[in-house]
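Every protein chain except one is present and positioned as in the full complex.
Naming follows writing order (A and B), and every chain is counted from residue 1.
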Amino acid sequence: MLQQNAAQQTTVSQTQWRLMWRQFRRHKLALIGLIVLVPIYFVAAFGGFFAPSGSDTAHTSLPYAPPQRLNVSTEHGLFVYGFSSTRNDETFEQTFTVDKSKIIDVGFFVHGDEYKVLGVIPSDIHLIGPTTASQPFFLLGADQSGRDLLSRLILGARVSLSIGLVGVFASFLLGMLIGGISGYLGGRVDNAIQRVIEFIMSIPTLPLWMALSAALPGSWGPLTRYFAITVILSLIGWTGLARDVRGRFLSLREEDFVMAARLDGVGRGGIIFGHMVPSFASHIIASVSMAVPRMILGETSLSFLGLGLQPPAVSWGVLLEGAQNIRAVATAPWLLTPGLAVVVVVLAMNFVGDGLRDAADPYK
Amino acid sequence: MLRFLVRRLLWMAVTLAAISFVTFVVIKLPPGDYTSTVIANAEARGQDIPDSQIAELKRHYGLDKPFMVQYLTWISGVVLHGDLGQSFAWNQSVASLIGNRVLLSMVLSIASLLFVWAIAFPIGIYSALRQYSPGDYVASFLGFIGMAVPEFMLALVMMYVGFRYFGQSVGGLFSPEYADAAWNLGKLLDLVSHLWVPIVVVGVAGTAGLIRITRANLLDELHKPYVATARAKGLPEWKLLLKYPVRMSLSPFFSTVGWLLPGLISGETIVSVVMSLPTSGPLLLGAVKSQDMYLVGSFVLILSTLTVIGTMLSDLALAWWDPRIRARFQKG
């Protein structure tokens, strides 16, 4: 009997997920979003390999060097031209011109800066790069210290993309727990928790984030700081999710199947995790997916203000901090490319979240 | 209604007390205090400050007293005398430092709120009434983009465009000749002519969100039976849409203030830093970085207070707009 029940349940939930997937596939934008995100996360995970150089490899003589174009010729194969720089004697401004006499050979799977694959296996193979590692190779231009922006963009993706996931996981735990308690118990506990949530929501987030992150000791290492920032983001981000979970619990408490389970003598835990949670899991996934981009934007904003991660750690926000000075942006507009990356990723995530939310209501 | 008002005001007072306490705790979180900054600065200059002088500093700023005493001193000063304390770094009273800046922040936030409403509601209503039309797709797509672009990014791009193609700086709120002038009509006009860029920048994300909410709400209402009733009565289509479903879907017009305002203030803070506007943003950032605790606390307290007041006003407006909510309030 029990087994039969369980078997039935798995077929039911299987069809539910299949229905969701069918519905999701219909959402063209969501599908596009997913297709964009998967390779981006893949590149971020193997950043060391895809980035032509390390994040701190600097060509100090080439600050703000413009992007180089990849050329192909029968004579040299794949190559980029080098730079020659002239300094204006009056303003001391450096200008770069493409020097066609300097040819920098470019190859695939070249040896370059050392890194560790997934933080474990040491390697120095890069997908693409100059055959002589010391040569400048700036497909997206260089920053103020002559570091390759493309490499920093790829290496910074790891932090920017993972902080959303980790942060959402933390707020997910908090939101599920507190929202669940609030919705399941109801009454006074619910009332108190709702007041606290309202309170947190009424504080403008950014000033509070700023205040909290300023409280982090400057002596903390990049990893500690990373987790601290995540905690700060999720400390404020859990409220929306908690409200969602609570709403679901409240409406489900009155549902017949929950009542039936209760009359059947199923325990509290059994009701919550065996009956209630599965029935709104899809909704929760959808609202979680909407929270990820918000976290990414939060980290970017904080780091941009100089309150999030600190160099030498790289994240897209940290890279954008270099673009705060409008004169720098005017001479080197490519400094804004990390911003473009943020927009693309957040846009794709919003599409996916939208598709998930639609798919979570397959019967609508 | 009066009972509701009193209850609402009481609840607001509790919220504000909680906010002030949380702010103070947060400010006290960092190890060390303002004296650490002084020491660090001195060391950076290669000087050495004797311990006696540090103790003197601590006593001067009341940093040697227990936590609760410091908090109570501060908050009673705020409530009783409007005294927000001293800024360590500026050696001025906080009130004099931030008065004008908070005012400008508020002007900017409220102007953005009006901008958001003015843009989002017509577009959201249009999108819902013409669901799946090209206009709806364009609005939805722009909405998605608006939510994906961080405010500071938009500010940077606008400044870059202004700098590069129009050869002028779009930062700041005043032209140089008015920056230090007393208030007059010319200065006001000058402010308005500068204000629209930050208003647009700050408002974009909120606009995008509100378009989606309005559209979804109206779509929910459009097919309710009471709309069919109105149609059966023989009302012309546009008239019945405006009178019934659109009116119902406009409740968020008021209830959104609660979440829109904190977001706008956040956006305003970061945009002001980028565009170096003389609002609270840049000063707050500086204060946060130097752990100028009274200054930070005052900012968070004031911005939150204004948000809470704004939210309460929107609750009242909602009760005025929606008889169901009014009835619920009258009962309990």
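In this section, contacts are C-beta pairs under 8 Å (C-beta built on N, C-alpha and C of every residue); 3 or more make two chains touch, one makes a residue touch a chain.
The rule is simple: contacts and distances are computed from a predicted model.
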Out of "Cytochrome c1", "ABC transporter ATP-binding protein", "siroheme decarboxylase" or "Fumarate reductase/succinate dehydrogenase flavoprotein subunit", flag the one the UniProt entry gives for the chain missing from this complex.
"ABC transporter ATP-binding protein"
Given the contact rule set out at the top, which of the displayed chains would the hidden chain touch in the full complex?
B
For the chain left out of this view, which of B:P50, B:G82, B:P134 or B:G234 touches it?
B:G234
Looking at the whole complex, which of B:F4, B:F24, B:W74 or B:Y244 touches the chain that is not displayed?
B:Y244
Hidden partner chain, residues of chain B it touches
223-226, 228-236, 243-244, 247-248, 322-324, 327
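What we mean here is this: only the chains that are shown with their structure count from here on.
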Quick check: how many Å separate the C-alpha centres of chain A and chain B?
26
Can you list the residues on chain B that touch chain A in the complex?
15, 18-19, 22-23, 26-27, 29-31, 144-145, 147-153, 156-157, 159-160, 163-164, 169, 171, 258-259, 261-263, 265-267, 269-270, 273-274, 284-285, 288-289, 291, 296, 299-300, 303-304, 307-308, 311
Touching residues on chain A, where the partner in the complex is chain B
29, 198-199, 201-208, 210-212, 214-217, 293, 297, 300-301, 304-307, 320, 323-324, 326, 329-330, 333, 336, 339, 342-343, 346-347, 350-351, 354
